[in-house]
Structure formats: structure tokens, C-alpha cells
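Right, one structure below, let's go through it.
All protein chains but one are shown in place.
So, subunit A:
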């Protein structure tokens, strides 16, 4: 895991505490491996997130 899945920033840089808190009520948006924006589908009882390179989370 190299990138924050909410803001896409490098995990080792900056503070992602707010991202982590926000993720309680948001699906991930960035692939944690390559920081590409993922295709995200939210359903009433769940979500799917897919990176073109790294597949479905």
C-alpha cells in the first residue's frame, strides 16, 4: 500500500487522519498500489472499486 485510497497522496507523506475518518462514509477512490482513479460503484448495501491495472479491491 503506497497511496492513500481517499486523496491519492503518498502514504508516507502528509497526514491522512482526516482521510481515514472520511472513509467511514465514503468508498475508496484511488488505487492504493498505483494511485490511478478507480471505477467505483456504490450500491445500497455495498460498493465495488476497480483499478484498470490492479483489479477489484
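To be clear about the criterion, a residue touches a chain if its C-beta (ideal position, glycine included) is under 8 Å from a C-beta of that chain, and two chains touch if they have at least 3 such contacts; residues count from 1.
Simple rule for what comes next: contacts and distances are computed from a predicted model.
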item	value
Among "Cytochrome P450", "Fe-S cluster assembly ATPase SufC", "Xanthine dehydrogenase family protein molybdopterin-binding subunit" or "Biotin synthase", UniProt-listed name of the chain not shown	"Biotin synthase"
For subunit A, the residues touching the chain missing from this view	6-8, 24-27, 29-30, 37-47
